[in-house]
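Missing here is one protein chain; the remaining ones are kept as they sit in the complex.
Should a chain be cited, it is by its letter among A and B, assigned in written order, with residues numbered from 1 in that chain.
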Amino acid sequence: MTKPESEWTWKEIPVGNVILEPGNASVYRTGDWKSFKPILNKELCIHCGLCYIFCPDMAYNLDAEGYFISDLYYCKGCGICSKECPTRAITMVVEEE
Amino acid sequence: MAKRVGMEVSIAAAEAVKQANVDVISAYPITPQTHIVEHLSEIVANGEMDAEFFCVESEHSAMSICIGSEATGARSFTCTSAQGLALMAEMTYIASGLRLPILMIVANRTLSAPLSIWNDHSDAMMIRDCGWVQYFVENGQEVYDHVFISYRLGEDRNVLFPVIINMDGFVLSHVIEPIELIEQEKIDQFLPPYQPLYQLHPDQPITMGAFALPAIFAETKKAQEMALRASMGKILEVWKAFGDMTGRYYQPVETYRAEDAETLLLTMGSIGETASVAVDQMREEGRSVGLVKIRLWRPFPFEALKQATLHAKNLVVIDRAVSVGGPGGPVASEVKAAIYGEPIRPSVYNFAAGISGRDVTPFDFIKMVDKAEIEIEEGNKEGFEIYGVRE
Partner (left out) sequence: MIENLNVFAVRTLTQKEYFAPGHRSCQGCAEALAVRLVCKALGRNIIIASATGCMEIVSSPFPFTSWKVPWFHCAFENTAAVASGIEVGLKVLMRKGRIPQKKIVTVGLAGDGGTADIGLQALSGALERGHDFIYVCTDNEAYMNTGIQRSSSTPFGASTTTSPAGKTKMGQITWKKNMAAIAAAHNIPYVATACPSYPMDLIQKVKKAADIKGAAYIHILSVCPTGWRSAPDLSIKLGRLAVETGTFPLYEVEHGKYHLNIDFPKLKPIKEYIKLQGRFRHLTEEMIEEIQTRITHDYEQLKERDKRGF
């Protein structure tokens, strides 16, 4: 795993400052930013996937039961999924400390 | 057997680009660089060379295309002058930071204003710190030779830097000189196809050109700085290999009748040949004068310069540009910085001469030596003046 920038010595910098590990920024927890988190009411969910397709943070993943579930590690709490859900199955609730 | 033919230096440069099997050529026309691109476009149009040639909408894009194509692993070439170089200046720094071994020939010309198409080094000095290997060549043969030398050097995995060949506009670009052409087989042996360390391709999805926060930028800068300094060894090695192939050996700093000289002239670029004529004349008159020529501008050849100059009493540095409001000429500042720590060192008297195409004859060199010797004798040991200006 790539170590944080403050730990690199100049000798370790790859030629031309290239980054060789694709998508390694996914270690970064953007979920810390949120003050609201989405809660899914599975009874109302029609599995349409709009929450998934409209998420700017790639936070939604399909689970084994066929529900799109928000990954709180990445969810920034923007509330788009809740707003766009055609059956109002997603509510935004205050994130507890 | 190598062929020796008379040809315009710009044509020789274009022929070298062809022989170097360049993949992508991208340029924008500007005097006095035009003959190089015109000839290259002819070569490509006639199918004599398998390359992509683009005459684009600006020098900024010309360099940007080279950066893009070089990043895919294609050997890329551009050339420009003065205002064109100024427009692409931003991208020169980036090409070095990304370590893309592009080759650029700069047909040196004055930076405006006033607008002038004639030759001096103000364009090259503007991008002095851009992080490219930078040569200043003296004649057409050196231009031709350094195309191969530059690619072999720049593409070396221990180097990976872009390279500039500075050649004086008109004085070199538009004159016909005898050029000894090298056989293609020899070139192919000397310069194998480019094997990039990293290249843009879906098989290895790398990120190239990420931004750096203050917590790591200084480390990236030191990595670049150390790598360019460390390229000196390779530069000498490539020149040696080239010399072994052609018999033409090059050095970062060259001297002419300098070993025992009390006063040394120091030049960069094509005026070195004229200066050597002046040295011969002064030697005939019994004066102790020699010549030092800088061929490698970056990385700066500190050790070679010291070896060549420290023994002299007077060092007369001829600049082809002025650092307006600064310490005089940029070459002289560099030279002074290089010898500053030495307990015994020559006094450095600095002229800016040949500004924007003004002729510098052997007689002018003699006059400058006369003037510098008198000034230093009278205690003006670090003077600077623009030579030959009407008062």
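The rule is simple: a residue touches a chain if its C-beta (ideal position, glycine included) is under 8 Å from a C-beta of that chain, and two chains touch if they have at least 3 such contacts.
Note that the coordinates shown come from a computational prediction; the quantities given were computed from them, not determined experimentally.
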Would you list the chains present here that the left-out chain is in contact with? A, B
Check each of B:Arg4, B:Arg157, B:His201 or B:Arg229 against the chain that is not shown and name the one that touches it. B:His201
Given B:Glu52, B:Asp156 or B:Glu237, the one touching the chain that is not displayed: B:Glu52
In the full complex, which residues of chain A touch the absent chain? 2-3, 5, 8, 17, 19, 21-30, 33-34, 46-50, 52-59, 61-62, 71, 73-74, 76-80, 82-84, 86, 92
Per the touch rule stated above, chain B touches the missing chain via residues 23-24, 26, 50-52, 54, 56-58, 60-61, 64-74, 76, 90-91, 94, 98, 193, 200-202, 204-213, 216, 220
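As a working rule, only the chains that are shown with their structure count from here on.
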Separation of chain A from chain B, taking each centre as the mean of its C-alpha atoms, in whole Å: 51
Going by the contact rule set out above, which residues of chain B touch chain A in the complex? 97-100, 160, 197-198, 204-210, 212-213, 215-216, 218-220, 222-223, 226-227
Of all residues in chain A, which touch chain B in the complex? 5-6, 8-20, 22
